[in-house]
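Omission of a single protein chain aside, the complex is shown with its protein chains in their original locations.
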Amino acid sequence: MEERRIGVYVCHCGSNIADTVDCAQVAEYAKDLPNVVVSRDYKYMCSEPGQNLIKDDIKQNKLNRVVVASCSPRMHEPTFRRALQDAGLNQYFFEMANIREHCSWVHTDRAAATQKAKALVSAAVRRVYHHEPLEAREVPVNPNVLVMGGGVAGIQAAIEVADSGNLVYLVEKEPSIGGHMAMFDKTFPTLDCAACILTPKMTIAGQHPNIKLLSYSEVEDVSGYIGNFKVRIKKKARFIDEDKCTGCGRCQEICPTKVASEFEQGLGQRKAVYKPFPQAVPNKVVIDAVNCRHLKGRAQGKDICRICQKGIPNKSIAGCETGAINFDQKDEILEVDVGNIIVATGFQQFDPSVIYQYGYGHLPNVVTGLQFERISNASGPTNGEILLASGKKPEAVAILHCVGSRDANYHKYCSRVCCMYSLKYSHLLREKLPDADVYQLYIDMRCAGSGYEEFYERLQEEGVNFIRGRAGEITDTAESPEEKDKLIVLVEDTLVRRKRRLPVDMVILSCALKPRADTEKMARTFGLSRKADGFFLEKHPKLDPVATVTDGVFIVGCCQGPKDIPDTVAQASAAAARALALISKGKVEIEAATATIDEEHCAGCKVCIELCPFKAISYDETKKVSRVNEAVCKGCGVCVAACPSGAIKGKHFTDEQIMSEIEGVLV
Amino acid sequence: MKASYFPGCSSSEGGAKAYGSSSQAVSKVLDTELVELEDWNCCGSTPYSSFDELTSLALSARNLALAKKKGKDLVTPCSSCYVMLNRTNAYLKQYPKVKAQVDEALAAGGLRYNGTVRVRHLLDVFVNDIGYDAITAKVKKNLAGLKVAAYYGCQVVRPKFGFDHPENPQSLDKLIESLGGEAVSFPLKSRCCGGSLVISEENIALDLSRKLLDSARSNGAECIATVCPLCQTNLDVYQSRVNKKFNTDFKIPILFFTQLMGIAFGLGEKELGFKTNIVSAGKVLAKYA
Partner (left out) sequence: MTTTTFEPKIVGFLCNWCSYTGADLAGISRKKFAPNVRVVRVMCSGRVEPSFVMKAFESGADGVVILGCHPGDCHYAEGNYKTLRRYPLLKKTLAQLGVEDERVRLEWVSASEGDRFAAIVNEMTEQVRRLGPFHQNRGKNVKA
């Protein structure tokens, strides 16, 4: 067997490791470990001089195995593997000992930490002895991209990728793209009309030759790996032939069934056949199977209504002129191949009815932020006039910050945009109701962004009453004549140190942005993890905010965490750039640590075949042995552990390697 | 079913004697035996615990240690006892140093306690263990037409995640309905009556009580049902003082919820003790007698 010449490098990481672990001592200790020919300690191994130390030693000392004791391999394993490769050594002849995240950062006793570091180094040295040369596999990258979610994040990402000439499948659950931004009235701090800046992009996305828009569709299953994903999409039946529908809206006018409109946040109504909003893209209607009289009747064997299709002949009212209505339409399943996936599924608004004392749901005129957007919007249920449920104009309005956010009972995090959109609401109120009193009840004012602080100052000058205090209760129990028929906000004004009762007519609750209800299901489908707050987990919060641990799957926008439109658009462009980088390279390296079966020892028991989560193992009927398809194998090792004959070897995680690591770690 | 019963000072010989006797009587009708805990002592109580917390915890723990020997849940009709005993369980779990001191005190009395007795409020037991259907089944005189404000007081539903919602509890409302009565809308149903402040800060307590009486009346209530001896005292005994101070004319009977159940079950004065209610319930309950 080839003589092993192992080099050990103990990193100080500045003072991160050296403050707690005696690096020189560890390096000294490593010198005496079997097969170690070089052992050094150095301040920053990941730096260029640090890496050169390794490369020089490989050349001069003819090293054929390297151990670096420093940070987590999840941080720098690729860095050092590349260094080995540069010096002409197979990158798998490398092992790392984590003496930072798992040692110096978490222990206080210097002697104990140093002893543990020695054990971890000893384990790495014994393990690397058994490392074998492996070649990382290269697979081609499919240039198509899937964008999941058609809000501003998804639209932006889709357009950027499509503009480069690659095909994008843009999948949106709702009948129209636009997401939450399409509901907004104006956007802070510039007070641009949201629809005005979004609809041009929506139109481009709807008409772009490289974007295949799959609206009213959902992703059911994702399989494969980076560069080679297979996605199964369900295109839900609209009961409308999209090629024939011109979006004229006549069916919508004559449909006799009215239900609460989701787009209008329950404040307005729509019909059973409807376009969610006038600027919908695609500009087609959809029939809601839950409320449509004809479709409901079908389930009971009846054939009723069909007014949208037939019109009302005895009143000379015509139905659909192009024959686009098709009650027999079925859901369609599509299977597409893509190389990258960008998840842009957005957020959900917190439902404040759980905070009973704020009165949402049982007191009138208590509305959420999105509801107020619709009230203020010129194409909303009140045509842009600020009106109470009674139709009268409010004389006083209170806006409550942090409803569901910064709250140990619901969501601990700050939703980041509520201070700004609360200021926006105050502005819209002062503009449309110049005589009304407007109160903003805040804990802190968070206005960090371009033009944000200036916007705050502007609102102070517009005469809005800012009260620093979190509202305790909204009640309709009057305690004095001027409180009669009002909503009274109870708050402690902590700047003047008094409890106050504010009689108002309308209360706007600035609700938290929370992860969507289907996040768990989405996480399983796309192989994503979630953070403690429920949003999807990024690869690294600072250095890699759009990538995830699943290579080839990116997360952008509010599904990663609450954020405003500028940050959402920036992330969307970032993910598009990452996808395009991969596409332009054309191929990608994937993990070499797969399983392989020694056919001599395989007894053909097939235990491994049943266990493989990816169906990567097949049975050879002629030879009566099992075989691993290494292109599909993901290297989990479940079969390796289960094989009764020990015939399966898990590359880079062999029994030998792990057993010696165990021995080493217990010195 | 059987449970260990902790009446507390008010419900046994104190001002809420009627609560104690009606609880026992009603439980019997519901085939539930409340076996009074032998040799029980003061629960530690709200005022005492603000004065000398450690001693009050030890007092409370003694009751729990005695209950442990009987091996059953400990049920109390008094909201203050309910909170005190539960708080003791929580503190012993959360603060090992306090537990060590309390263990020492208990050991001096030859007792040990490992923290596993569940403390329940009588309302919880009726509503969740016995159930509304079983209660309706025993109704002899349906209370149809009686408008009742279900008053929980602040303690029985707090801290959060107890057996009912802190801001909008429904268990007592539903109990009243299961007797045939109408539980009126009562927004202040889980707000404070002033509690023991009625002694040291009478004005504050009277103000709080007035708000409660006013809200109940303006929502159409003919009487108020309570689950706590102190709430009952404040609203009933001090109702005349509220009237004097605020120039109001409240004449709202304040009943223990078990007295109401007793009327519906056809029990009499001996068990229900209406004579001890200051604001007479005679007129309101006349047609159900």
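Just so it is clear, A and B label the chains in written order, and each chain counts residues from 1 on its own.
Simple rule for what comes next: a residue touches a chain if its C-beta (ideal position, glycine included) is under 8 Å from a C-beta of that chain, and two chains touch if they have at least 3 such contacts.
Just so we're clear, the structure is a prediction, and the values are computed from it rather than from any experiment.
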Based on the whole assembly, the unshown chain contacts which displayed chains? A
Identify the residue among A:Ala448, A:Ala517 or A:Ala532 that touches the chain left out of the display. A:Ala532
Among listed residues A:Lys31, A:Lys59 or A:Arg74, the absent chain is touched only by A:Arg74
Of A:His180, A:Lys212, A:Arg500 or A:Lys634, which residue touches the hidden chain? A:Lys634
Answer key for A:Leu53, A:Ala113, A:Cys419 or A:Ala574 versus the chain not shown reads A:Ala113
Chain A residues touching the chain left out here are 72-74, 98, 100-103, 105-109, 112-113, 115-116, 119-120, 123, 523-524, 527, 529-532, 537, 549-550, 593, 611, 613-614, 634-638, 640-642, 650, 653, 655, 658-659, 661-663, 665-666
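The rule is simple: only the chains that are shown with their structure count from here on.
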List the centre-to-centre spacing of chain A and chain B in whole Å, with centres computed as mean CA coordinates. 49
Which of the residues in chain A come into contact with chain B in the complex? 356-357, 409, 475-477, 479
Touching residues on chain B, where the partner in the complex is chain A: 160, 165, 167-168, 187-188, 211, 215
